[in-house]
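The other protein chains are all here in position, but one chain of the complex has been omitted.
For clarity, chains are labelled A and B in written order, and residue numbers in each chain start from 1.
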Amino acid sequence: MADTVLAGDLRAYRIVLGSRIRSQRAYRFGFRLDLVSSVLVGLVELAEVLVVYAGLSRGLGGLDVAAVVLVFALADLGFSLADMVVGHCDNLSTYIRAGTVDVFYLRPQPLLLQLVTSDISLRRLARVAVGLAALVAGVAVNDLILDARTVVVLVMAVVCSTLTFAAMFVWAAGAQFFLVSGAEATNAFVYGGRYAASQPASVWSRPLQAVFVFLFPMAFTAYLPTLLLLDLPGSGWVPGWLGWLSPVMTLWAWLMALLGWRFGVRHYQGGGG
Amino acid sequence: MSVTGVPASRARPPGPSGPVEALRPYWRIFVAGVREQARYVAATLGGLLANTVFGLLKSALLLAAVASAGGSFGGYTAPQMATYVWLGQGLLGSVDLFGRSALAGRVKDGSVALDFLRPVDVQAAAVVSEVGRRVFALLPRGVPSVLIGAVFVGMAVPASPPVLLLGALSILLGITLSVATVYLVAVSGFWLVDTRGVQTFYMVVSGFLAGLFVPITLFPDWLLVLAWSTPFPAMLMFPIDVVSGRVGGWSAVGLVGAQLGWLTLVLVVGQVATRAGRRRLEVQGG
Partner (left out) sequence: MTEQPIVEARGLTRDFRVREGLRRRVVHAVAGLDLRVDAGEAVGYIGANGAGKSTTIKMLTGILVPTSGSVLTCGLEPVRDRRRLARQVGVVFGQRSQLWWDLPLRESFRILAAIHHLGREQERARTDELVERMELGGFLTTPVRQLSLGQRMRAEVAAALLHSPDLVILDEPTIGLDVLSKQRLREFLVEERRAHGTTLLLTTHDMGDVERLCDRVVLVDHGTVAYEGTLGGLARRADAHRVLVLDLAEPTPDLLGVPGTTHEGSEAGGLRQRLALVGEGTTVASVLAAVSSRAEVLDLSVAEPDVEDVVRRLYASRREPPPTDE
């Protein structure tokens, strides 16, 4: 029984995704436009980072230009993968206003699973490609030798980064049950977090480190793994070895996300509508 | 937060003289834009939070860069860099770097034809009401952002009343220029099937070339020339340079003059495009 139930759910997800993909391809113009703009946005964001580092012979926060390409790449790749699969979650407030959430309640699947599987943004593939290209470039310009340790760290970094950003989207969805017109407040941490992820955490003040290293573990998505890859020391609250805790912090992010979601759903049933 | 009463006292024209009467509808539209914006308190607080978080991260990075460069980075000292960051964050809710507008939708579905029936100039009404909305956003978004920056990071303040006045003018020109340029994006819909491409391009490029994330003085020469040949630096970078005092004296006046030049150009193009679009609409029967 459990097998057929699971198979049915998977089939439903496959059909939804399949149709999404077809319908996104159907809007040819919009799709191509999104592809081009995604690439352009990726390049502009990379340029913003490079422009700063290019003017600094002594580097910044213990990173040089080459190292920061790696930080940017890991952050961008993780974020764009998460955005592609669950990025629509932080639109929950529009789902609530449109009554879509009520419809989710009428279907025999877990609500979060329905929300996650309700859409997929294939146009983000272009963005993923930018992140991937940046990662390849980052590996090359830092002369990384792809030995076992490096590969392990790279895989760990990409997986944890993606999952952590996905957790941020889910957390934002949960928070939006409370803040129906407050999507901007969650943006502070979802997109602010994305911005933080491509920075060296060593330049932050202690309060910023508390928020973006430990509360929302953004430093673990790109900066700390880069320290591991390049054998850099780090500083103060963010020593180089801390990056090995990325999986733990990913779990922490998901704990927060699921608790936030649970509280949000309770709140909604309790009369938020 | 309450602004009622303040505009009302100034709204009343001194007498039924010609030009004042002619401006009166635009003033009403401006006030309506202000009122509308006052309702979105929750969204405003959320926006302020996002603004602050981005500002803190940006200033952490750029101030560290100033220190690493030995006290001056791209021509900015630490206090000037702080002003750059926080003024930029403050203006973000007012300078239109997204390129979306309600008018674009009205052009697309043809309901703009109704706007042409009203006894006001379509371009003037659209620009003025939007500027009203965006000037008001300075109160809940701009001022708190700048205050937060001043308290937590410390920043350069305008040295003298004339500089302050010039800075205020420069900010107003920057906002108006951005709105007038977004108007061009909207009316491109008279000729294009879909303006999303133009709008998206505007959104991607404007922030970067206006110097939202890094001062454009850090750009390599070719990129700097490219930026200067667009109106975007005049929307954000110029006002910031004038207010922070990084550019002073007659150079500052020159920047404001350049803003005026860009604004005139954009408005004229907008007016011409509006008239051509209207003719096109009439020929095709809307």
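Assume a residue touches a chain if its C-beta (ideal position, glycine included) is under 8 Å from a C-beta of that chain, and two chains touch if they have at least 3 such contacts.
Here the structure is a predicted model, which means the values were calculated and not measured.
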Touch partners, limited to displayed chains, of the chain removed from view: A
Full-complex contact with the absent chain, from A:54, A:103 or A:259: A:103
Missing-partner contacts on chain A, residue numbers: 4-5, 8-9, 11-12, 15-16, 19, 23, 98-100, 102-103, 105-110, 269-271, 273
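Just so we're on the same page, only the chains that are shown with their structure count from here on.
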Separation of chain A from chain B, taking each centre as the mean of its C-alpha atoms, in whole Å: 31
Contact set on chain B toward chain A in their complex: 40, 42-43, 45-47, 49-50, 52-54, 56-58, 60-62, 64-65, 68-69, 73-74, 194, 196-197, 200-201, 203-205, 207-208, 213-214, 218-220
Interface residues, chain A side, partner chain B - complex: 29-30, 33-34, 37, 40-41, 44, 47-48, 51-52, 54-56, 58-61, 179, 181-189, 191-192, 195-196, 199-200, 203-205, 208, 212
